[in-house]
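To start, I am sharing the structure in question, which I have written as structure tokens.
Missing here is one protein chain; the remaining ones are kept as they sit in the complex.
Each chain carries a letter (A, B and C) given by its place in the written order, and its residues are counted from 1.
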Amino acid sequence: MATAVDPALIENLVVANRVLVNEGVLDAFGHVSVRHPKNPRRYLLSRNLAPALVTTRDIVEYDLDSNPIEAPAAFTHFHERFIHGEIYRARPDVHAVVHSHSPNVIPFGVTEHPLRALYHMSSFLTAGVPVFEIRKSAGISNMLVSNNALGKSLAETLGESNVALMRGHGNVIVAKTVQMAVFRAVYTEVNARLQLQTASLGGPINFLANEEGAKAMQVLDNIHVRAWDIWKRTALAQMKS
Amino acid sequence: MATAVDPALIENLVVANRVLVNEGVLDAFGHVSVRHPKNPRRYLLSRNLAPALVTTRDIVEYDLDSNPIEAPAAFTHFHERFIHGEIYRARPDVHAVVHSHSPNVIPFGVTEHPLRALYHMSSFLTAGVPVFEIRKSAGISNMLVSNNALGKSLAETLGESNVALMRGHGNVIVAKTVQMAVFRAVYTEVNARLQLQTASLGGPINFLANEEGAKAMQVLDNIHVRAWDIWKRTALAQMKS
Amino acid sequence: MATAVDPALIENLVVANRVLVNEGVLDAFGHVSVRHPKNPRRYLLSRNLAPALVTTRDIVEYDLDSNPIEAPAAFTHFHERFIHGEIYRARPDVHAVVHSHSPNVIPFGVTEHPLRALYHMSSFLTAGVPVFEIRKSAGISNMLVSNNALGKSLAETLGESNVALMRGHGNVIVAKTVQMAVFRAVYTEVNARLQLQTASLGGPINFLANEEGAKAMQVLDNIHVRAWDIWKRTALAQMKS
Partner (left out) sequence: MATAVDPALIENLVVANRVLVNEGVLDAFGHVSVRHPKNPRRYLLSRNLAPALVTTRDIVEYDLDSNPIEAPAAFTHFHERFIHGEIYRARPDVHAVVHSHSPNVIPFGVTEHPLRALYHMSSFLTAGVPVFEIRKSAGISNMLVSNNALGKSLAETLGESNVALMRGHGNVIVAKTVQMAVFRAVYTEVNARLQLQTASLGGPINFLANEEGAKAMQVLDNIHVRAWDIWKRTALAQMKS
């Protein structure tokens, strides 16, 4: 279990799991983590569990090699926790990571159509959305990022972006806080749905300019908590009932 | 707070927030206002808050420059309240304004495909649906209509229409009453979804003729309250529970 | 109010209103009627009311000219009740009529793409789905079938079919019983959604053959009550709560 961590952070991590289920980003699969606030070489992630079932007692501390620290022997661990460890290693600015199979995003990982920002709510996509082709690193595989070498390859593909797609699998989303990671995960899913619809109209699409995206992202720094607050309220009500 | 206003109007404004969330027009963002019934140079709008959380205590009175009148110091205000002030200034016939990121409408703001009326329920679209390109007024911006000059530009784009789209952002909808503004916001979203589907079939689309639209709008003047009544009933039940 | 009618029929008519709302065929608009079981020149329909609010006390008896019989003076009546009266006059085999703005069906009324049966659940569409163009009968109108002449034109377009679309408006669906009319309304909506998706794949579509449709309809005569029973159970539970 995670020791010496502000319980409010743990609660937000648990809530993040619920919110991502409520908003259709996660189903019984996928996970969300935060970097340990006092030890940047550690991160906090649920044990292997469906996100909707995660409670504070299920949060485990891992090192950046994704070894659990003092977890109960009965706990099992996500096969793909290496995604989190290697991204935290490569990106000191990142303090929260979401891995999901966010449904509307899947098409953009298996075609030549890049996911791009349609509006200010998804302006964080203007930093670019690379696609991770696991076949380049692992050849024919079971598609899972199930060791540190593959996690490192994925982190390299992500580079300085906020979102990377994983071909035939899902995506990974990073941010400075768990609240912002959740916000980005939700609006990545929304943007993907809207982009599918827009593309179906045919003709050129007037995407957000990169410079507009950079400015709009500053707005999101302020306003994303308005969404978080109401999502959290709903999640806490569910967890009490 | 708004003084000397019929509490029934304030209640309807609060309910309008809820209805627009329930019907998928608003999420944690967007806002709805009414012109002050006794002072046409004032309008009523929630403080900066997620729409689903708005209560009567959160309604603030603003002048047409969008300065709050006697609001508690702890209140913050929507960055884009200028949308409302400038539209009320430019359009004496307008008594309610909705600003939203109504999802299905987004594609029509970023392509060359105009949003048009498919059926009588959205006949108010036959008055034309112009698209506001903020880049023409603000150059590279954070996409927000966050001052009076931009609000005025948007109002000019709106002209005499009932709906204007905002490229890469959302839309604005106006009406004589808050009930009709909500009705139009809901059926703008529905029409957008249906138009996306219709376009995917390919071939010409038999849109409502402008003259049919003008006649059908008179019908909506009568029947829109049937929708409002049931939406309000649902919203009030939620607010009590 | 309808006199001398088996209360079970009235209950089913009330339930039909609820089911059609629950299944996304009706919103605050649209209506469903049954022919009077003892007097074929009368029919039963709710007074002018949102379908989700209809109770047994709101059911009114009309003659085939759509004049109400002994209705309370406070009651108002649907502008388009003439749809029902004229279809009952033209089609002695019909004992229930649904008029809706069923959303996914709208695209097929405003394009050259006919609605056709994709699978056995909507086999009743193999009888053909004509489109009513009100402009041919009324010229530029408010789109409503608001008198007997227009109702008669619509009934003529319907002919011997089970479903007719109304351009820029909605559709009308007929059956021998209210249970079957509801079943057809639900699966017309489902078929329309599936046909939109199928068309988006491109290429030829292997629709149900007319002879397959005729045989499959006999199956539906047996099995549609299985759907009705569970829909009714849900509706009654809602009405009690």
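Here is the rule we use: a contact is a pair of C-beta atoms (placed from the backbone, for glycine too) under 8 Å apart; a residue touches a chain by one contact, two chains touch by 3 or more.
Only a predicted model underlies this, so the values are computations on that prediction, with no experimental measurement involved.
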| item | value |
| --- | --- |
| Omitted chain's touching partners, listed by label | A, C |
| Touch criterion as defined above, residue of C:R91, C:H120 or C:R135 at the omitted chain | C:H120 |
| Selected from A:A127, A:L196, A:A209 or A:L236 as touching the chain missing from the view | A:L196 |
| Touch criterion as defined above, residue of A:S66, A:N104, A:T126 or A:T157 at the omitted chain | A:N104 |
| Candidate in contact with the missing chain, chosen from C:E70, C:D93 or C:E211 | C:E211 |
| Residue numbers in chain C that touch the chain omitted from display | 117-121, 123, 190, 193-194, 197-198, 200-209, 211-212, 215-216, 218-219, 223, 226-227, 229-231 |
| In chain A, positions touching the absent partner | 27-29, 48-50, 52-53, 79, 101, 103-104, 106-107, 109-113, 135, 140-144, 167-170, 196, 199-200 |
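Basically, only the chains that are shown with their structure count from here on.
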| item | value |
| --- | --- |
| Same-residue or different-residue interface between chain A and chain B, half as cut-off | different |
| Between chain B and its twin chain C, rotation from the CA superposition, multiple of 5 degrees | 90 |
| Intercentroid distance (Cα basis), chain C paired with chain A, Å | 46 |
| Distance from the mean Cα position of chain B to that of chain A, given in whole angstrom | 33 |
| Touching two or more other chains - residue numbers and ranges from chain C | 200 |
